[in-house]
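One protein chain is absent from this view; the other protein chains keep their places.
And then subunit A:
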Amino acid sequence: MYFVFLLFFSLLSFSSSIYFMISDYSVMLEYELFTLNSNVVYMSILFDWMSLLFMSFVLFISCMVIFYSDEYMGGDLNMVRFILLVVMFVASMMFLIISPNLISILLGWDGLGLVSYCLVIYYQNVKSYNAGMITALSNRIGDVALLISIAWMMNYGDWNYIFYLDFMKDDFMMSIIGGLVMLAGLTKSAQIPFSSWLPAAMAAPTPVSSLVHSSTLVTAGVYLLIRFSTGLSNNLMMFLLFVSMLTMFMAGLGANYEFDLKKIIALSTLSQLGLMMSILALGDYFLAFFHLLTHALFKALLFMCAGCMIHNLSNTQDIRFMGGLINYMPLTCCYFNVCNMALCGLPFLSGFYSKDLILEVVSMGYLNLFVYFIFYFSTGLTVCYSVRLSYYTMFGDFNFYGVQNISDTGLTMLKGMSGLIFLVVFGGSMLSWIMFPTPYFIVLPFVMKLMVVVVVLFGVYVGYEFSKFMISYSLKAMDYLYSSLFFSSMWNLPVLSTFGVNYYPIYFGGLYYKSFDHGWSEYFGSQNIYNNMSGYSKFFQLIFGNNIKIYLSFLVVWVLCLFLFL
């Protein structure tokens, strides 16, 4: 039932978005909640073409995911709870997309963090609990940054950031707000140094990964930064560029070493997020939005295909057990292939339009060699791990058990996936025809234009060579153990984010508890004061218990003294 509603709303908002785009029309509804002396708290809803288009994509993907999870999670004891959580997630995302107001963004933002925590810990084992904890706490940092920026924005009297965007670069306080919002975007979209939660959150069920960790939750950060992008200052943009490029590079490297299917796809998501953030940091938020939309489509479908494979292989996720699946699950592997090619940027699929345009705009820009190199190298790495993944799952040797039942007969799952495949193939071109009224004007020298093709072909070759090996090969990585451990474990970020952050506080907490709370505080505070008080009390009771003659004489002597000074 949810499926029909979501599909209807998705189509409705898509058509509205096109209408709004053509007639350059936007609607803002405001409801005044209360007034705090001159700050007015509004609940606002902004409908312009960008929010409606994003909304339609999110609703469409989520309706396909709910349809798909009918079979994937079929027979699960808590199915109702799962569907309700997914619907709550979609509702939070709606709140985030349509709000031009920091406070209503907070509603959606916190809702996203909370519901994604509930979804990650859905399978209740220790690994899921740990994963959920790191997801929730990393997202919480962003929530706190957003809350602080709300508090700072009280200076300006209104929380509708839309109205302040032109003014934000010149003012000092607004640039702090911009910095805080950028921090929130970094944590939500899992850039460095907050990127350890994204691979860990793969402990969630696959429909959740498909909806949440590929297209909606992690793009919420990018969406917020797109909304704020005209207001962020140049220094912030430089920092953002640096961080997101490093994320892109690190994720691309890490995915080449991984053997867990969902983790590879998660690292691929992370790499593409880095790409989105970096093109945003170079100033072109329009292209970032375009890539966001196309990436959502093929990444969701990729996760769904992965889920299909995992489901059929009795829940193993390790790609060393897969191989030759093309013989048994032809349609699923076909979809998987198409998505992988779209990810690499095969010409005229949807990923090509956004990715190639980004790379060409980058080549035309005014940058240094480091930025250029990282962009192209990461593109090559993307192709490399995609080919490696295809080798392991599809056309390598068959590595699973002898007795198996791998087939493509899960009709509900297939139908769910088929809904998206049309958009994966044609969506990029359709969107580019709609969204860009005039095309980008690209003039490049011949070698730079061919650079993309060269890098892609190189990636294909390396990926293929890299992944085929026989038992008699010796592992070269053993000679460079430390560096390969460094690259493969995401530059040690998971360890840094958990153990590094927690160890010293807990250790010192115990130390301070023993030495202050049970130690010196008692000496200077409660027990010693009490002991002193009772000591004085007993002492004075002893003294005051004397006879009254002494005190009366004291009074008389005092008066006589006063009398003397008359």
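In this text, a residue touches a chain if its C-beta (ideal position, glycine included) is under 8 Å from a C-beta of that chain, and two chains touch if they have at least 3 such contacts; residues count from 1.
Everything that follows uses one rule, which is that contacts and distances are computed from a predicted model.
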{"item": "Choices \"NADH-ubiquinone oxidoreductase chain 2\", \"Alkyl transferase\", \"Pyruvate dehydrogenase E1 component subunit alpha\" or \"Sodium/potassium-transporting ATPase subunit beta\" - which one is the UniProt name of the chain not shown", "value": "\"NADH-ubiquinone oxidoreductase chain 2\""}
{"item": "Among A:36, A:126, A:411 or A:548, the residue in touch with the chain that has been omitted", "value": "A:548"}
{"item": "Chain not shown: contacting residue from A:34, A:446 or A:565", "value": "A:565"}
{"item": "Residues from subunit A at the interface with the omitted partner, ascending", "value": "533-534, 536-538, 540-541, 544, 548, 551-552, 555-556, 558-559, 562-563, 565-566"}
